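The structure appears right after this line, and notes come after that.
With one protein chain removed, the remaining protein chains of the complex are shown where they sit.
Entry: chain A
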Amino acid sequence: MFGHLQRRSGVSPIQQRFPAGPDVEVADLLAAVTAEPEGGRLKVGDPRIVDFIVKFARKLLAPATARRFPELASLGFFLRRGEITKALAGLETTGDELRFPRGLVFHVPPANVDTIFVYSWALSALAGNPNVVRISARSAGAAETVIACLNEALAEADPIVAQTQRMVTYGRDEAVTSALSAACDLRVIWGGDRSVAEIRKSPIAPHARDLTFPDRASFAAISVDGWANATPEQRRDAATGFYNDSYWFDQAACSSPRTLFWVGDEAAAQVGRTEFLALLGEVVAAKHFVVEPAMAVQKRVSAYGVAAEGHATAIHFNGNAVATLELSDPADVPREWLGVGTFPQATLTGLDEFVRIAERKDQTFSHFGFQREELVEFAHALAGRGIDRIVPFGSALSFAAVWDGYDLLSEFSRLTTVTG
């Protein structure tokens, strides 16, 4: 596919997306990014970066942009000055510890989630690092808008931003990946197991580290009692939140819930399920969610596959948009993507039953109708062996500075100790 690219000195040229500029060679890019900047190196929480990001966030929150890409509005909120200040406050050190940027960070975000690269980059930039972000050639829509907003915000920014913060696109060229990998102090790999394995073929320096975001599986759970006691409004909100969590990103984001567990009495759970699915059907209809024919076929292939392997006893389709599978056993929970709007279901007697089937791979557990104490007890029982986030319905996709068990700002910085 990239055979048409002109090769110079054996290495593909790198397309500069932000700051927009002519193609460069990887060696020239690295030299520029790591050169001593005028006005001094970036610090943790550097005001020159904070100002730039705040201006950028304002552009994301412009009504026309936010309407077109709601996910960019979420991003804009995440990057408001107040939020940034709060996040940076967590980095303050006391006593003998001093915090500094980690160094050159190389980010490899996924191609299809248009906003991950911004979160990953912004937090690293706020920690004071020079960054090179590889943006997929397949990026589209929201990603293009993000890049346009970044370039617009650059006009009023300190020149250090353009010098140290780079977003680039290049073909499948291991030479470029290898050069960036060899030069970086931290490599951030999103995009699942295959990406991690692929990128890891390029070695990093002995002192450098990888921060990896491999394939994950996420779940939803409703308390049978909590559902029974919920008001009609709460139930409707739950269905809407669940819809947003699962249908946004085609249920394929690492934190999109797939299997829906009902926790409590089996007979009451059956009643709740029927009520919940009816509400979900209404939300899906109201949102005019369209499942393309190929996706509809994909859902059948996946759902039939789960049944073929003996893990589902019943499959129901409510149009193309909502498919449910009755799991033979909660322990058989599928962890792979089954197509948008495909929900295996099972009843658990209690959250402790999930603890027995949890795996390291499991990431987000979105919940409705539970008491906070139950959830805290659940987290203690899991004891970090699986599940990194326990969040209410509607928040599964909300990015946070703590992700996959990592406090990202901490990862993006380092500590020096001074004992007097």
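Keep this in mind: contacts are C-beta pairs under 8 Å (C-beta built on N, C-alpha and C of every residue); 3 or more make two chains touch, one makes a residue touch a chain; residues count from 1.
As a convention for this text, contacts and distances are computed from a predicted model.
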Exercise for review: Identify the UniProt protein name of the omitted chain, choosing among "Acyl-protein synthetase LuxE", "ABC transporter permease", "sulfate adenylyltransferase" or "ArsR family transcriptional regulator".
Suggested key: "Acyl-protein synthetase LuxE"
Practice item. Looking beyond the chains shown, say which of A:Glu198, A:Asp332 or A:Glu353 touches the absent one. Key: A:Glu198
Practice item. Quick one: say which of A:Ala148, A:Ala205 or A:Met295 touches the chain that got left out. Key: A:Met295
Study note, to complete from the structure: Considering the complete complex, of A:Arg68, A:Lys86 or A:Arg172, the missing chain is touched by A:Arg172
Practice item. Sort through A:Glu83, A:Glu144, A:Asp225 or A:Asp250 and give me the one touching the missing partner chain. Key: A:Asp250
Point to revise | chain A, residues in touch with the chain not shown (by the definition above) | key: 1, 108-114, 116, 136, 138, 172, 190-195, 198-199, 213, 215-216, 249-254, 256, 292-298, 300-301, 304-305, 307-310, 312-315, 319-320, 325-326, 337, 339-340
